[in-house]
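Missing here is one protein chain; the remaining ones are kept as they sit in the complex.
Letters A, B and C mark the chains in the order given here, with residues in each chain numbered from 1 onward.
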Amino acid sequence: MHAQQMISTHPHVQGRTNDVLIRCIEACYDCSQACTSCADACLAEDMVRQMAQCIRTCLDCADVCVTTGQISTRRTGSNERLIASMLQTCEEACRLCADECERHADAMEHCRICGEACRRCEHACQEARQTFARTVQ
Amino acid sequence: MHAQQMISTHPHVQGRTNDVLIRCIEACYDCSQACTSCADACLAEDMVRQMAQCIRTCLDCADVCVTTGQISTRRTGSNERLIASMLQTCEEACRLCADECERHADAMEHCRICGEACRRCEHACQEARQTFARTVQ
Amino acid sequence: MHAQQMISTHPHVQGRTNDVLIRCIEACYDCSQACTSCADACLAEDMVRQMAQCIRTCLDCADVCVTTGQISTRRTGSNERLIASMLQTCEEACRLCADECERHADAMEHCRICGEACRRCEHACQEARQTFARTVQ
Partner (left out) sequence: MHAQQMISTHPHVQGRTNDVLIRCIEACYDCSQACTSCADACLAEDMVRQMAQCIRTCLDCADVCVTTGQISTRRTGSNERLIASMLQTCEEACRLCADECERHADAMEHCRICGEACRRCEHACQEARQTFARTVQ
């Protein structure tokens, strides 16, 4: 992704990027795609009735992650409190979705991979939120 | 909107709707459209340089609101903790955006109307979150 | 929704609204919520395996409709060719989703209502696209 390049050329950033937040943004877009894909793959499984909860958490996580990526991208003016709150919600969405996907990881490869993407995004949100209080950009 | 009709016919709801949450869902979609429109109108103002913060908060609020509407619509399985967290983030987004829009309400009619939509959605999220702990659907 | 009020106060519009397009914007947000809700309700049905295609078309239609509502809301500068193309894609998404939902309308009330929302949005997109060539705003 071009997130690092794009944000570093913002007039108010000028190279002083919060790299932890940028890795989080990339993890959000990646996790959103993975969750959209996992919900779709679960829906095609023979045992779809057992996958309803997983589809639910994946659809929710996909929605939350892409919005977190969008909100966290902006640097004009300020909205730090909202980013911090959104990162917390996204961490929760990813944690709940990873917990659910990991239950099916042995039986379904898409759940194993999606669980990894969620866990990585969960940690990225957590780390971004921690540095967020100290770093402006 | 069809939110009331749609959710009341969900197999697990069967008419036992959380009407406060449904009003919140409708307020979210409405507020998202209003914020998209206000960011766009601010961008066309002669004094656009003074409107950059308002455009930022409107774009962020538009993204957060539509996701809150989507997440809060689902009733299959459960994800109550995520809905509660998202409602809190959305309440914050609406409050911050209303605060900013209200500063320009006398000079710009679109900011006055958008501020009202944000304030209504802020309160709807607050009320929905309060009933949420008690009501399942 | 506040779409009419918001767009009519845009500096470049100043009351000269394309009311057919505004009705289409409102139909798009409404249809997006209905489709999100119908996909979720189908997922909770005992016969979910027979509903996989309906869930797919509903999820796709929900995504397309909300983006069409967002794109069609903006009036600063111009992007008429994109709006026209997006309205055509949205008309297709709604038509395909209405066709699928209507197949289940007798058995499932949520499909009947969602089918109506899709059909209304399909026609709203069609009408908006027709007036679009002639009207600027």
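Rule of thumb we're sticking to: a contact is a pair of C-beta atoms (placed from the backbone, for glycine too) under 8 Å apart; a residue touches a chain by one contact, two chains touch by 3 or more.
Bear in mind that the values here come from a model prediction, so they are computed numbers and not experimental data.
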Among B:20, B:48, B:84 or B:105, the residue in touch with the chain that has been omitted: B:48
Selected from A:25, A:61, A:83 or A:98 as touching the chain missing from the view: A:25
Given A:40, A:60 or A:92, the one touching the chain that is not displayed: A:40
Missing-partner contacts on chain A, residue numbers: 1-3, 5-7, 9-12, 25-26, 29-30, 32-34, 36-38, 40-41, 43-46, 62, 66, 69-70, 73-76, 108-110, 113-114, 116-117
Chain not shown, touching residues in chain B: 39-40, 43-44, 46, 48-49, 52, 55-56, 59
Residues belonging to chain C that touch the chain removed from view: 52-53, 55-57, 59-60, 63-64, 66-67, 70-71, 74, 76-79, 81-82, 85-86, 88-89, 92-93, 96
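In this section, only the chains that are shown with their structure count from here on.
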Chain whose average C-alpha position is farthest from chain A's own: C
Residue-number overlap at the chain B/chain C interface, same or different (half cut): same
Dominant chain pairing [most C-beta pairs in contact]: B-C
Whole-Å gap between the CA centroids of chain B and chain C: 19
For chain B, residues that touch 2 or more chains besides their own: 66, 70, 74, 76
